[in-house]
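Note that one protein chain is taken out, while the other chains of the complex remain in position.
Chain nomenclature is as follows: A, B and C, assigned in order of appearance, with residue numbering initiated at 1 for each chain independently.
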Amino acid sequence: MPITPTATLKNGVHHTEVRVRFGDTDPYGIVYFVSYFRYCHRAIEEYLRVLGLPPEETFKNVPEGFGLPIVEAWGRFRRPSRYGDLLRVETRIQEVRDKAVVFHFEFYPETGRELVAEGTATLVAIDPDWRARELPERIKKAMS
Amino acid sequence: MPITPTATLKNGVHHTEVRVRFGDTDPYGIVYFVSYFRYCHRAIEEYLRVLGLPPEETFKNVPEGFGLPIVEAWGRFRRPSRYGDLLRVETRIQEVRDKAVVFHFEFYPETGRELVAEGTATLVAIDPDWRARELPERIKKAMS
Amino acid sequence: MPITPTATLKNGVHHTEVRVRFGDTDPYGIVYFVSYFRYCHRAIEEYLRVLGLPPEETFKNVPEGFGLPIVEAWGRFRRPSRYGDLLRVETRIQEVRDKAVVFHFEFYPETGRELVAEGTATLVAIDPDWRARELPERIKKAMS
Partner (left out) sequence: MPITPTATLKNGVHHTEVRVRFGDTDPYGIVYFVSYFRYCHRAIEEYLRVLGLPPEETFKNVPEGFGLPIVEAWGRFRRPSRYGDLLRVETRIQEVRDKAVVFHFEFYPETGRELVAEGTATLVAIDPDWRARELPERIKKAMS
């Protein structure tokens, strides 16, 4: 039976994997920096699922009147990785603030501990008019 | 002043251009077949604009109660093109049916008439319950 | 420990899964037709791995002097799927010809057997000058 990627949470560190796909590289076969940001979003999605927060109801939640857009992102790309590589992604919640949460990402090769890339993404809670608001209590609790 | 790509319609043939971007190729520097389908969608968007049908109100139109999803697509990729290439795209409305419209695309190099790729995309009019319906009269008229 | 998607091959049918990601939809939350073609390529990659043909050495193989570009693709998109959905992908090798191989894809919802989308992709063997050639014997054998 087919199995979806299993992610685990150990001491607050979320572990998942990402396979470098055919369209993820630059014309020279090296992972395009933009792809790392896509991988980061995927790691957030998987992390939220592990926390019991389905992404489909967390990035935008009409009944509860909030959204969680990404308002800032940063990445450093240290070593090239290539088509077909399997990368291990370690995700931490770096900071939970009243109205925001910051995720931190590290990418490692399939074997070894040489950092391939790292990054952060900041999500801010907004109300339906795109004004910053407090993080919903249940979100904050799940993330703390 | 910056200028957006100008598209023209001559004898029913819509002409536009597309530049092969950094993330559009496979790991060997050749345009990924998936990118051609993105280019096709862009050509439809530009074509609709020339017809006076803003894409933002045409692919989904809540007030008028219709949508126009792509239900079928086909492409043949004949010659490799590469990062940085400028491709000329010729788009025709191949067929307007009661409930559907078929676009046909041809991709040529910046100079020369050797076909790089071709394809089709079929859009069907649907009502808010995703059932096929007649194309709205004004859409049909603009496309005929 | 994190686990990558496990794919299985039963009676020649390759089973894998794909999660609809944040960037995979159109502006209305429905999977963009272009994303299905990306999913198809991923299914080919997984299928090749199961056959013992690492994609990194199969789509382009310089030492053995061949490439396997996709020269034709087709898709029909029957039912909408949405952000967060898990799709089951069934892939078959529809035909192995002297110089080409055709893959066939079916997408189903996580539960149920209502076809969401289907498609095909044709790969042709080429030599370093992009001329069609016989499929390498070991590739042909693995696929038959």
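Basically, contacts are C-beta pairs under 8 Å (C-beta built on N, C-alpha and C of every residue); 3 or more make two chains touch, one makes a residue touch a chain.
No experiment lies behind these values; they were computed from the predicted model shown.
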## Note on the structure
Checked against the full complex, the residue among B:Glu56, B:Asp98 or B:Asp127 that touches the missing chain is B:Glu56
### Summary
Of C:Gly23, C:Pro54 or C:Pro128, the residue touching the omitted chain is C:Gly23
### Summary
It is residues of chain C that touch the chain not shown, namely 22-23, 25-29, 32, 34-35, 82-83
### Task
Name, in rising order, the residues on chain A that touch the hidden chain in the full complex.
26-28, 30, 33-34, 37-38, 41, 59-60, 67, 69-80, 121, 130
### Message
List every residue of chain B that touches the chain not included in the displayed model.
### Response
1-8, 15-17, 19, 21-23, 38, 41-42, 45, 54-56, 59, 82-84, 86, 88
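Everything that follows uses one rule, which is that only the chains that are shown with their structure count from here on.
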### Query
What is the identifier of the chain with the smallest separation between its Cα mean and the overall Cα mean?
C
### Distance from the mean Cα position of chain C to that of chain A, given in whole angstrom
26
### Message
Distance between chain B and chain C based on Cα centroids, please, to the nearest Å.
### Response
24
### Interchain centroid distance [CA atoms averaged], chain A/chain B, Å
33
### Task
Could you list which residues of chain C touch at least two other chains?
38, 41, 59
